[in-house]
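One structure, pasted below without further comment.
Every protein chain except one is present and positioned as in the full complex.
Presenting chain A:
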Amino acid sequence: MSGDDDSSGWQLTESDPGVFTELLKTLGVPLVVDDLYSLDSASLAELQPLHALIFLFKWVAGQSSEPSSGGQYDPEFPGFFAHQVVNNACATLAVMNSIANIPGLQMGAQLSELFSFTQGMDPQTCGMALTSSDWLREAHNALSPPSAISLDGLDLPRTSEDAYHFVVYIPYAGSVYELDGLKEAPVRHGEYSEGGEGWVAKAREVIEARIATYPPGALEFSLLAVHDDPIPRLQEQLSQLQAAGHQSEASELVVRLATENSKRERWAFENSLRRHNYLGFIHALLLGMAKAGTLDAVKDGAKKAFQERIEKRKKGEAMDED
């Protein structure tokens, strides 16, 4: 087995837009990541200018290392491309691959230094440089539960949620490129035209073609869009509209801003939940139940629930994995 499966202190994170956006904030990058539920023009138009698409899917056995249809390996790719060297770091690696090639991107000093340092490196060395970056690892780990209750040392079975793989699609020098940390080189999927939807039209073709290669229902995937933070722009537009007295358009914007802000609050709530160690809370809850005298009844209920599950399993297909 490859030695690069060692977690090297990188904890597993969730692949949630709130997590990615928080990571970008920590890196000093003013971009936002959102779920993309559809690749149709309307959904994409709201998110323009779109800088990268991240395609996440459950790792399917038998993945060949051939590039997906229509693409060709470009080992001479002059931009940034890092190999996935540590599995747990895959989310951060995808973020790095998705933003490193955006021209003129604003970013914090540490990230800027890291990108300078890795310039000209081959993908494997580049991946290792990222993985050995202490501050980057800390920024990454800040988004998962603290290791006091980490189970890495206890050899426990992992859930199947770990098996997500990330592939990044970006525009570069007039073509759409696929950056997959597990492939040997970036894959060039052909040119796009600047007009209309720009590169995303071509990316849509490539992604839809890829999805079509799987039997229907066999692929669990989601799409993330990396784009500019809309809030400053919306706020500016709002002040302009209000100043010009366009009340109805202004109220539409108010609604959009409110929706965006409540989403950010939900992300902030979820991120604070992600970083938290629940041991004290769990202890207090159970103690509370014991003191309220309900723990015995709850325990009996739990035993019954367990028994019912066993019975159900016996009746159903006995050998299916959940």
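The working rule: contacts are C-beta pairs under 8 Å (C-beta built on N, C-alpha and C of every residue); 3 or more make two chains touch, one makes a residue touch a chain; residues count from 1.
Following the convention adopted for this analysis, contacts and distances are computed from a predicted model.
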The hidden chain: which UniProt name fits, "Defective in cullin neddylation protein", "Proteasome subunit beta", "Basic helix-loop-helix (BHLH) DNA-binding superfamily protein" or "Adhesion regulating molecule"? "Adhesion regulating molecule"
Kindly state which of the options A:Ala45, A:Ala212, A:Ala258 or A:Leu273 is in contact with the chain not pictured. A:Leu273
Hey, which of A:Ser41, A:Ser193, A:Thr259 or A:Gln307 is the one touching the hidden chain? A:Gln307
On chain A, residues whose C-beta touches the chain left out of the figure: 1-3, 5-7, 60-63, 65, 87-88, 145, 148-149, 151, 154-158, 162-163, 265, 268-270, 272-299, 301-307, 310, 314, 318-322
